[in-house]
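Data block below; observations after.
Every protein chain of the complex appears in place save one, which is left out.
Let's look at chain A:
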Amino acid sequence: MTLAVFFGCTFIAFGPALGLFLFTIAHDPLRIIILIAGAFFWLVSLLLSSLIWFIAVKASNPQDEPLQKGLLIFGVMFSVLLQEAFRFLYYKLLRKAIEGLVALSEDGCSPISIQQMAYVAGVGFGLMSGAFSMINLLADALGPGIVGIHGDSQLYFLTSAFMTMVLIFLHTFWGILFFHGCEHRRWWEIMAVVVMHLAVSGSTFCNPLYVGSLVPSYLLMAAAAAWAYLLSGGSAQNLWRFLLCLRSGASPQPRS
């Protein structure tokens, strides 16, 4: 345990997100604000879903194990649905904000596009979700202890870190997909995001059978990544050019 596990898990879980933040968000104050507001919206959704779960638990018999398990499942699903609802509300807020920014700008176009906002909002949701899942674990990882001494899985910290990383990525891609669906009125995209989220959360019920939760989540992440890339204007050709480091004036950047 201690420092090695702490730093390892921190960088597994938050390293890519930190990279995303440093290279694409940190230099633009507007994006930082959108990030933090996204984190706030996620937090409010968590608050409301915790409230519902708490009331349900307090109103029920604490000795009844299956009931508590059922309430937990209900709590998780409700929380997922509420998160997506708040993502929609955030979309509405950002749309209004874009109109305001356009009205204020000198040349009639907003300094940030809705696609960029979608990306940043996704990162905001993901970072907050990851932080809430992981920070307490990391704090515990700093102290002494033996993982899984009572028969639980010994890979608890490691798998938690990987799960957090995939969840942050997923939230980023879901943000892009969701906002794109809202923009172009494609409800099936929105439904796909909700279904994916429910699937990922549901798969974590397989834990500690990690092959049942991590593998599907990573596959879904790859699928969501490809889809978001295509929606943002990318194509196989762009990717090929990028990988070959070809410079061509005619190739459009997929995303700023």
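Here, contacts are C-beta pairs under 8 Å (C-beta built on N, C-alpha and C of every residue); 3 or more make two chains touch, one makes a residue touch a chain; residues count from 1.
Throughout what follows, contacts and distances are computed from a predicted model.
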Hidden subunit of the complex - UniProt protein name among "Proteasome subunit beta", "Cell division cycle protein 20 homolog", "Presenilin" or "Integrator complex subunit 9": "Presenilin"
Residue of A:A141, A:L167 or A:C182 touching the missing chain in the full complex: A:L167
Absent-chain interface as seen on chain A, which is shown: 29-30, 32-33, 36-37, 39-40, 43, 46-47, 49-51, 53-54, 57, 72, 75-76, 79-80, 83, 104-106, 128-129, 131-133, 135-137, 139, 156, 159-160, 163-164, 167, 200-201, 204-205, 207-208
